[in-house]
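One protein chain omitted, others in place.
Order of writing sets the labels: A and B. Residues in every chain begin at 1.
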């Protein structure tokens, strides 16, 4: 298992290295010259050149990249072209917001999705199963942003029970924070719940008809005991799906933050693109990708823990 | 003394193409400590018959008719709740595939311990000790360490021993073994059969052994029920089946046995029974074996032969209009 995890970690490091190059080059490929943007309203060629020199933009790309990476590893990601604030500060300010949104959505998605999937599989062919399947299909087909807009129409415009948008920190106003988070979390969690429900159901149906479940039944175990046996083997599939869905969750967060005007990473990136705030985009995307790759590594660890065949792989038979 | 009395057992599967009769009017009894073999080709209904006894068939797909009495208790009438107390405790099962019949995610010790926790009031520690004893009993070396192994770390033979340990954990009255050696290497088969025989000696467990392998039958069984297309066609003590087979189908099975063909006359060819096993969906009032039978006459397709006593007494029964030992050409 150690060897397996080391190999996964190695791949993750290589991927992150390549991703940092890709982000670096990608940001430089964005249309528009950051030096011109920085130089203000009517820049003189001298001012632009000075800025180029100041930010090292006149250096060859590999040199610029090396500089960027060494600075980044020291915790310096440059500063925003908007207000000159250090990018690391901006990221530190925005990160908890996105984390709260995605983690809550994940908890909701996994809880609802697994529960619905288990019920659908155990009560296969009943009205409950059909309801869960319908939920799965609609959750898969309805885009986040439309669900968000509908939520605003119904709960904010029509019933006035939830605020339409905005964000307050949990530390400042816990009740206000949660009140504003309810809709975004449900919007973001629905798609995840749908996918997890479908996967849990199909995987559990397969496991429930496995030979070892019949063995459990032959031992006199109850339906619940048999379900426990099957569920334990479905967990590996569900874990994999959660890992794969993380990308979808981050994508959804980008949109959800835009709709509900939540100052998180997604909004930071989209706003950064429209205001050409390159250091901010670069830092935000890099941190997002790092987080995503690390969580996927965690999923691999969880997977190895859940599947004893992987856990002892490499050990002598 | 009769322990298990199966009479008029019928198993019907519901399928997309209509009902399929997997077992038709099967009756037999099992005494304490006796080993009874159910023999036949694939699809003859022997597994359906055996699985109907502890009611392990999927009840959304299969219906069971007839009567199964265990120590005078009618199993077909028990609630599912009560039936759970019977499974694993009074009747336990060893399945054909040791590779897939154990849960890959749990240690074998835990899987053996589960049945003890289900049916006994043993403490955690006692369960652990008993698991090691059981693994010892079925001949798993280094039992204490092996209890912590996962199924994938064990060989097929060891896994089948684990299955047997699970099955005998609560000292059951009846052990049903469904092709317990079929999936194993020939060299390992004998060991597993020895374990089953020893358990009968040591614990007095009665065994229903399902197999298509007459070699296995000759080695361990006391009595044999030969099944064909969902019906039992011959029923007798093991020795009698081998010495004086009555049903042409049984004779055909014996002729397909390599060791026996060699025994009987040097260079004689192994013969196979011509034709196909009939569809279990049909149940005509005729001998189902007639289309493949060398002795078939008009009588055979006019009405179904009843199971009647054959020559020699000693409970040898056969369902055939033209019974009798081989008539060599």
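List of remarks:
Note that contacts are C-beta pairs under 8 Å (C-beta built on N, C-alpha and C of every residue); 3 or more make two chains touch, one makes a residue touch a chain.
Quick note on the criterion: contacts and distances are computed from a predicted model.
With the options "Protein TusC", "cytochrome-c oxidase", "Hydantoinase/oxoprolinase family protein" or "Glutathione ABC transporter permease GsiD" in hand, the undepicted chain maps to the protein name "Glutathione ABC transporter permease GsiD" (source: UniProt).
The residue touching the chain not shown here, chosen from A:254, A:280 or A:306, is A:254. Checked against the full complex, the one of B:4, B:22, B:127 or B:143 touching the unshown chain is B:22.
Only one residue from A:145, A:170 or A:305 touches the chain missing from this view: A:145.
Residues touching the missing chain, restricted to chain A, are 11, 14-16, 18-19, 22, 26, 29-31, 137-138, 140-146, 149-150, 152-153, 156-158, 164, 244, 246-252, 254-255, 258-259, 269-270, 273-274, 285, 288-289, 292-293 (touch as defined at the top).
The rule we apply is simple: only the chains that are shown with their structure count from here on.
The geometric centre of chain A is 54 Å away from that of chain B, both derived from CA atoms.
Against chain B, the residues of chain A that register as touching in their complex are 210-212, 214-222, 225, 229, 232-233, 306-309, 312, 315, 317.
Against chain A, in their complex, chain B makes its touches with residues 54, 56, 84-89, 92-93, 95, 97, 100-106, 111, 114-115, 118-119, 150, 152-153, 163, 166.
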